[in-house]
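Missing here: one protein chain of the complex. Every other protein chain is in place.
What follows is chain A.
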Amino acid sequence: MSNARTILASALFGLLLWQGVVWATDLPRFILPGPGLVAQTLWESRALIAEHSLITIAEVLIGLALGAVLGGLSAIGLASSSIARQLVRPLLVFSQAIPVFALAPILTLWFGYGLGSKVAMALIIIYFPVTSSFFDALMRPNKDWVGLARVMGASPARIMWHIRIPAALPGLASGLRLAAVYAPIGAIIGEWVGASKGLGYLMLLANGRAKTDLMFAALIVLAIFTVLLHAGVGKAANRLLERR
């Protein structure tokens, strides 16, 4: 409970700080709207914001699910085969040198203006953290556990399934927690480059029309969703770790 109280106090402090800056600088509303105005806009445009939010949430959740599955499988594949490691790992590292944002236009070209390109963007942005944190954990098994399993007559595949994967799940969980924060970034970038729906699209639209209050409202909804997603993934991961 004290945790919830701390969060509330912190949020209140942030709002006060914001309002303080608004009062101190006396900037026009279209440059920096105060929290009161943004709350009002949030309420008045709730239907519009909700409609766009659902699109973005769908993009993020699908991207996250695909990224978790693909990243998890890739990590297991890499950890199982030294040939795969030699062939694929340099490519993975090289791919990280490419700014993901630069890929957004081409993804829009390939997957269109709809859901597909944003899911792809979210997927690409989280694939590496998920893969690499799970892979690192898979490559650092307790040597004595593996030795015991070998003496018991286990094949490498069974050692992977019964020892290395369950032992590495905390690594996967920390990768997924990171992914929960990164995935919305991917979806928003995708929407900025080309979309007709979604919170990122709404922000661009509002910005272009000097409706800064609407932009802030959309931004806050996105931030709250990201925080909740992070907490939810954390909880789900903990449950997974207990039940493995």
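Going forward, a contact is a pair of C-beta atoms (placed from the backbone, for glycine too) under 8 Å apart; a residue touches a chain by one contact, two chains touch by 3 or more; residues count from 1.
Here is the rule we go by: contacts and distances are computed from a predicted model.
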item	value
Which of "Magnesium chelatase", "Putative hydroxymethylpyrimidine transport system ATP-binding protein", "Phenylacetate-CoA oxygenase subunit PaaJ" or "Secreted protein" matches, in UniProt, the chain that is not displayed	"Putative hydroxymethylpyrimidine transport system ATP-binding protein"
Of A:Arg46, A:Arg158 or A:Arg239, the one touching the omitted chain in the full complex	A:Arg158
Residue of A:Tyr113, A:Trp145 or A:Trp192 in touch with the missing chain, whole complex considered	A:Trp145
Interface with the unshown chain - residue positions in chain A	142, 144-145, 147-155, 158-159, 162-163, 166-167, 241, 244
